[in-house]
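Dropping the structure in here first, questions after.
Note that this complex is displayed minus one protein chain, with the remaining chains in position.
This part shows subunit A:
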Amino acid sequence: MVTLDFTEAELHRYSRHILLPEVGAIGQARLRASSVLVVGAGGLGSPLALYLAAAGVGRIGIVDHDALELSNLQRQIAHTTARLGRNKAESAAEALAALNPEVQVEVHARHLDADAAEALIPRYDLVCDGTDNFATRFLLGDACHLLGRPLVSAAVLRFEGQLAVFESHRGPPFPCHRCLHPEPPPPGLVPSCSEAGVLGAVTGVMGTLQATEALKRLLGIGESLAGRLLIWDALDMRFRTVRLRRDPACALCGERATIRDLAAHRAAPAAPRVCAA
């Protein structure tokens, strides 16, 4: 239910949004009535969660199991040197509360396993993937499709970023994450950020693009990235948007889908992370 009972402080805080014809008071009220689950409070999750909070998204859940390490701070700008050793979901929640105390922040200081995905995802309107390992990425992609939530997914490595919006639960023509990559890569085939590195500012750009797509989706404005993949090479400074179609042979959203629950994720051992500290 969208109500327009803004306080003076809220009208002032969000005045630059309310000025936008595409947002206005109604859009701002829609953001306040919305909820987003941010999975991973790292390089992507930091700017993502900060911009969602600044924008006035009413309820933001943050999932992260890890403790803040010194090597995180080159890119994970929701955290501070003083909070080293603290849980990253808690640390990010402090940053969000300091930026905008009007929004409600829910800390989920835990690893996202299949049970947590099933419990948490239905409680939010939209999910953002800023995680650092393929096991969690595939769990989130499968769970969002099966539980019927849009997924805004970003990934980074070195000087490269990719962004996609998956809404396959709405049916054709929308593709799912497995239409792009049917399976996670075998362990060791794709280097991690801790092995190959990542430019901190690249995570900032991608997390901010992710926030932009999430806000567009919540507001119902513009042309969604769903059905396309954005690829950014920061060294060439070249953005490309390519078409991503639904694969009729996809195991998750295809005509003869074989993935109908999260059972495979319960059986799987924890995979190595690809962008850890």
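As a working rule, contacts are C-beta pairs under 8 Å (C-beta built on N, C-alpha and C of every residue); 3 or more make two chains touch, one makes a residue touch a chain; residues count from 1.
Keep this in mind: contacts and distances are computed from a predicted model.
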item: Omitted chain, identified by the protein name its UniProt record gives, among "NADH-quinone oxidoreductase subunit H", "Putative ABC transport system ATP-binding protein", "Sulfur carrier protein ThiS" or "MaoC family dehydratase"; value: "Sulfur carrier protein ThiS"
item: Absent-chain contact - pick from A:Gly42, A:Gly58, A:Pro150 or A:Gly204; value: A:Gly42
item: Identified contact with the non-displayed chain, of A:Val127, A:Leu151, A:Val165 or A:Cys179; value: A:Cys179
item: Absent-chain contact - pick from A:Leu84, A:Leu99, A:Ile231 or A:Ala257; value: A:Ile231
item: Contacts of subunit A with the absent chain, listed as residue ranges; value: 40, 42-45, 129-134, 137, 154-157, 160, 162, 179-183, 185-186, 189-190, 192-193, 198, 203, 229, 231, 240, 242-245, 247, 249-250, 274-275
